[in-house]
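See below for the structure under consideration.
The complex appears here without one of its protein chains, the remainder shown in place.
As written, the chain order gives the labels A, B, C and D, with residue 1 at the start of each chain.
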Amino acid sequence: MSRDVIRLLPTFMIFLPMLGSLILLVTPKRWRDEMAGLLSALTLGLGLMIWRAGGSGMLDVNWVPALGITYATELSGVSLALAMVTAFMSFIAVLYAARRIPNPGTMLALILAMETGLLGIFAARDMVLFYVFFEDALLPSLLMLAIYGKANRMRALVKFAAYTLFGSLLMLVSIIGIKYLGGSPTFALADLRAHVLPAGRTQTWLYVAFLTAMAVKLPLWPLHAWLPDFHEQNHDSGIPDVMGTLYKVGGYGVFTFGITLFPDASLELRPILMGLAAFTALYAAWIAFHQQDWKRLLAYAGLSHMGFVALGVFSLNETAVIGAMYLLAFQNLYTGALFLAVGMLQERTGSIQVRVGGVMTQAGALGGLTLALWLASIAVPGMAGFVGEFSILLGAYQVYPWLAFLAGITTIAAAAYALTAFQHTFWQARPPGGIPVHDLVHTEWLILALPLAVAIFFGLYSAPALNLMQPAVKAVLAALGGN
Amino acid sequence: MLHTPTGTDLYAMGALFPVLATLLGALLSTLLGFWVSRRTLTYLNIGLLLVSGISMMTLWNQGRQAFTHTFALADGQALTTASLQADNPALLLGLVILVGSVMTLLVSLDTAWRARISFPEFDAMLMYAITGALLMAFSGDLIVLLIGLEIMSLSGYVLATLQDSRRAEESGLKYFLLGAVGSAILIYGIAFVYGATGSLNFSEIALRVGSVTGLLPQNTGILVGGALLVLAGFAFKIALVPFHQWTPDVYSGAPTSISLFLSTVVKVAVFAGMLRVFSGALADAPGWASVLQILTAATLIIGNTAALLQTNFKRMLAYSAVAHTGFLAMALLGTPATGGAALTYYLLVYTLMTAAALAIVAALQRSEEGMTIADLRGLYYRHPGYAVALAICLASLAGLPPFAGFFGKYLAFQAAFQNGYVWLSVLAAVTSVAALIYYLRPGMLMFMPDRTPAREYAHGQRPPTTLAVGLGVAGVTLLGLLPNLWYGWVSNPAIWQLLAGR
Amino acid sequence: MVPTASYIALSGILFALGMIGVLTRRTAIMIFLSVELMLNAANIALVAFARAWGDPTGQTAVFIVMTLAAAEVAIGLAIIVAIFRKRETTNVDDLAGMKG
Amino acid sequence: MMIAFILLGALAICGGVVTIAARNAVHAALGLVGTLLCVGGLFASMSASFLAATQVIVYAGAIMVLFLFVIMLLNANSPITSKDPIPYVRELAGIGGTVLAGAFVVLAFTYKDPQPLAAGVKGVGDGTALVMGETLLTRFLLPFEAVSILLLVAIVGAVALVQRPAAQPDGVSDTDEVLLPSAPATVLRLPEREVRA
Partner (left out) sequence: MLRVPLYLLPLLPLLGFALLICVPRFFPGKVGGYLGSGVVLASFLIAVTRYFGLTDAPQHETLWTWLPNMSLNGDGTPANLSVGFTWDQLSALMTLIITGVGFLIHVYSISYMSHDAKYTRFFAFLNFFVSMMLILVLADSYPLMFVGWEGVGTASFLLIGFWFSGRGDAGTAEGFTVTNAEGISNSNAARKAFIMNRIGDLGFMFGMFLLFKSFGTLNIPQLAERVGAVKFNQPTLELACLFLLVGAVGKSGQLPLTTWLPDAMAGPTPVSALIHAATMVTAGVYLVARSHFLYDLAPTASLWVAWVGGLTALYGALSALNQYDIKKILAYSTVSQLGYMFMAVGLHAYAAGVFHLLTHAFFKALLFLAAGAVIHALHEEQDVRQMGGLRRFMPFTHIVSLMGVLAISGIPIWSGFFSKDAILAAAYETNPWLYVIGLGVALLTAFYMGRWYFLVWRGEYRGHAHPHEADPLMTAPLGILAALATLGGFLNVPAFLGGGHAFDTYLSRAVPLEPHEIATSTEWLLTALAIAAGVIGLLWASAEYRRGSLTDGPLGAASTRALYLDTVYDNVISAPSRTIAGALDIADRGTDGLINSIAGNSAAPGGLFTLWQSGFVRAYAVSMLLGTAAIIGYWALKVIGGGL
């Protein structure tokens, strides 16, 4: 395939799902599931093609010349890995939606629409384009929550949207600032990088404004409050939660734009940010220990993971950053799959409370897979999560041992909340008179097993992903002039 | 670059043509009303508006001026002033005005009967108002500006009161009394500006203000005093805090199709006037900007928080109009080049989205009070098309990409930021969050399943309204994806240096 | 001759009076009368400045402002009458149906 | 000259005070008439003779008569005795007015005539109808024409408001659930449900 074609592939990959969601509206009901599955599979296929080509080159077209806004996209390195995971999990989500939701047309369309936004976020190499996709992904997730949410969804909606927009609008101001004050001709990352602001107050403040957006989307304490409600109020099937998990792109944003455009500021703020991150990790894990609702529990678990990611990214240590990207990419697999598992649990027991008891005595496969996913999620070695967390902690330790220690305690807390919740739901004896729980059927196997398999594969054989990430990270940190 | 003929020859009359077309529509509706049905007149008027629009396009880049007057300045060089100038800014803003007007007429085709205002005088008044609006956009001196404003305002008072209902009359009276005070302040301000500069013509004022010649420095006091009074007068018309309080009452009291007109066309026209005065004639005058930024900040805060508290959707949109005034005014704070471009872009987008949203309200409301936000619940399952359209409009109003509202906000922020009003853009960013919240609530409610009986008018979806809505939604989406379609025209900085005609 | 400043000062005072009237009078007509006061203040100023500059346009502007005033009066009184027909009142405080 | 100014000015202000203070509407209107006449005098003193005449004839004559007519028609002359619903409005008005007046006076006295007044007077050429007409038909041609539109609007609008025409149906049959705007809305409001959550 010629380079030019490959250069166009990301664009196809981004907009194919959106196109698909439009197609779905006109597809006859009986074929919608297949159509959606096909399209998401195709998207994944495109991703694989890019991967085989070793990353697409940069495609750079003028979008709004008068404003210096360009349509610059590239999928390679970290972004490619993240895009692949996104496509994969969207595929899984589509599979489960087709199985779980009655008349899933709308849900499928929304999933695909959101996939477009997410892929765009990863592919964008222009600040404004990034912002646009960043917000695009918001609408479908809001709609999912609105259409399929639970009784108190309005509060969750408002919180979610308000936090997101609060951050992103400040980011918008900061975007305007770096272009104008830096004197770059366009918003393209390359140009901005060539016109980085001189170190100083201005850069720091702009970075802070930019960070607000990323901290909301990481999320990072204290801007995390939208997360638990968002997950708690979302549809029981857990499909929107999968997409919501994929939407946690703050770490990526900081890595791709933050570090490169605010080098001095990110060095200057490193201790504070790492402190916040470590605190977030521990804080979330600790709260998770007290949750009675699986969704909230998983939300806090995810928050804790994100604390790790942030710790890694902010540490500016190569190993840690690689680990952070690794974790960011692959936590989607098991966190998402866990949400789906909870959805299946709810479908069977009609409740997402953790105190059900003895489910595993009747649904062995469900219990076993959930347990395996949990183990992956608490970074048991041999699973993808471990590679990430271990590298992060190791790298962070090289920078600030005590913060690494703080975050390290999380691993213990994680074991505590994960196993406690699992035990109360799946282990112990099934109360007499409880609804008989039937085990996994049909595609449910795949829906849980595929992510798990991938997680294990990349936990043991991480080379493919590393080869994508390591050079990218090296390049970014080299621009930083080492640490 | 621009060829400026003198005198009032036929050629120059070309500059007058767009205005004449609308005036013709007004006169025809006034006279033919006795024989022809109102719908026919409306179609006729729409046609005339299109004609006027086309004529504007033909005038592009010709910079024609009409009613010019040449005389020698103190330093001997000749100065040509014009009462009417069809330069590019005028044409651009004129087109925006026409867009709003056409949408108003389309909507009125369906809703005027239900509002009991479907008689020729309604169209006549509407067309007069549009004429006035165009006069403002094309104005070359303060008097023409003033007359245009008055024509528009008077017809506006009438329109607001036209419906035979207590609410309409209340809104009409409020609008009129406060409007009269506003005009008085404006006129007084004009007097002061005249006193300081000795002229009513933009280019002459600009010349005097720009250079010390002819303007005694100690008269700056009067000049700026006048500028501030003019600002206050305009602030009333575009509803800047604290001159905004009439807005919600009038918009929610008047029939929706008329609120649509008032909140789009009137506002656009007044902003056109402000652009002429503040970015043109008084661009170099000190003082007014610092006051304007305070007013803008207040508007952003008050407008957004107040809208947050509303339960009636129509009234909420009224407050959102106030809030948007704040965002638009940010553009005025930019340099003429960036600010003018930003303002013109944002005004078009604002017109499209506000008009479309209000059109849907007008079509679906059961009474002219509009609908409460709660009534919107489950709209998506009863009127999917309108619901999605409304959702898009709200998203655009909230400034979410990929809809054009985002670029509008972005440009406004940029204009203010690059002219040094960083704190203002940050404030705007923060208040936009409140804005998002109140747009979000109805937007999401529409998609929430609902089992209670519908609370909107079932037969609202009719071709003309749908056309207007489609126009708005398509425009908002298209301009969001390809902003250059419009921004490419307005972005040329050269055209914004000539706001004062020279 | 009397300096322009004095005229302006006078007009300013009249303007302020009109403003006060707008607030304190409670019937629509009276409020409207006060507005007329303000307009006249503006007129004085215009004429004064016209004289200062020796420029007739100022006076012409006054001429036009008068017409504006007349037109406003026509519309305003029409509105007031229309309302009076329904409500039998000209007290503006009775028209406070919409608030908040 | 100065005496005339002071006299007229004082009278004008008095008239204004009467206008805004008189309990009886008619008195107030008459007060305004007084002011208008004084203003006319002031115009004259500023060598704007034509305007002075117009002021007296059109303003103090026609417009004010119209006012008085309406006042009588709506017998609005009886003062309103009910309590003022707006708190502290008089105080606020007093403060605001004073500030405003003070500010204007201050600004006024910063004003320096751009040229000797004599030259100015010569420039306006005594403000005769000739001068006015000349400007109106050259520099003010467009305003002059545009004002006619304004008057047209005023006429048509006034007629339309006072004698509202009958609305014409738009041909679509939706006789059900159309609400007469003048009647209070009879749409049943269901209790707000979940939205308050």
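We adopt the following convention: contacts are C-beta pairs under 8 Å (C-beta built on N, C-alpha and C of every residue); 3 or more make two chains touch, one makes a residue touch a chain.
If you're wondering where the values come from, they're calculated on a predicted model, not measured in any experiment.
A.B. asks: Identify the residue among A:87, A:404, A:447 or A:472 that touches the chain left out of the display.
C.D. replies: Among A:87, A:404, A:447 or A:472, only A:404 touches the chain that is not shown.
A.B. asks: Just one of A:61, A:412 or A:478 touches the chain that is missing; which is it?
C.D. replies: A:412
A.B. asks: Which one touches the absent chain: B:25, B:63, B:94 or B:248?
C.D. replies: B:248
A.B. asks: Which residue, B:66, B:154 or B:173, contacts the hidden chain when the whole complex is considered?
C.D. replies: B:173
A.B. asks: Mind pulling the chain B residues that touch the left-out chain?
C.D. replies: Listed in rising order, the touching residues are 173-174, 177-178, 181-182, 185, 217-218, 220-221, 224-225, 228-229, 231-232, 235-236, 242-243, 245-246, 248-249, 286-287, 291, 306, 308-311, 373-374, 437, 441.
A.B. asks: Just checking the interface: what residues of chain A touch the absent partner chain?
C.D. replies: Chain A touches the missing chain through residues 154-155, 157-159, 162, 222, 225, 228, 283, 286-287, 289-291, 318-319, 322-323, 357-358, 360-361, 368, 375, 380-382, 386-387, 390-391, 393-394, 397-398, 401, 404-405, 408-409, 411-412, 415-416, 419-420, 423, 426-432, 460-463, 466, 470.
A.B. asks: Contacts of chain C with the missing chain: which residues?
C.D. replies: 19, 22-23, 26, 31, 92-93, 95-100
Here is the rule we go by: only the chains that are shown with their structure count from here on.
A.B. asks: A-B versus B-C: which interface comes out with more C-beta contact pairs?
C.D. replies: It is B-C, judged by the count of C-beta pairs in contact.
A.B. asks: Counting only Cα atoms for the centres, state how far chain A is from chain B in Å.
C.D. replies: 43
A.B. asks: Taking the mean of the C-alpha atoms as each chain's centre, how many Å separate chain B from chain D?
C.D. replies: The answer is 25 Å.
A.B. asks: Among the residues of chain A, which are close enough to touch at least two other chains?
C.D. replies: Correct list: 154.
A.B. asks: For chain B, jot down the residues that touch at least 2 other chains.
C.D. replies: 143, 147, 150, 154, 157-158, 161, 166-167, 192, 195, 198, 222, 441, 445, 448
A.B. asks: In the complex, go through chain B and note every residue touching chain D.
C.D. replies: These residues of chain B touch chain D: 8, 23, 26, 30, 37-39, 66-67, 69, 83-84, 109-110, 112-121, 124-125, 128, 131-132, 135, 143-144, 147-148, 150-151, 154-155, 157-158, 161-168, 192, 195, 198, 214, 216, 218-219, 221-222, 225, 255, 366-369, 372-374, 377, 441, 445, 448, 452-453, 455, 457-459, 462.
A.B. asks: Chain C touches which residues of chain B in the complex?
C.D. replies: 143, 146-147, 150, 154, 157-158, 161, 166-167, 169-174, 176-177, 180-181, 183-185, 187-188, 190-192, 194-195, 198-200, 222, 248-249, 252-253, 309-310, 315
A.B. asks: Chain A touches which residues of chain B in the complex?
C.D. replies: Touch residues, chain B against chain A: 341, 395, 398-402, 406-407, 409-411, 413-414, 417-418, 422, 425-426, 429-430, 432-433, 436-437, 440-441, 444-445, 447-449, 483-484, 487-488, 491.
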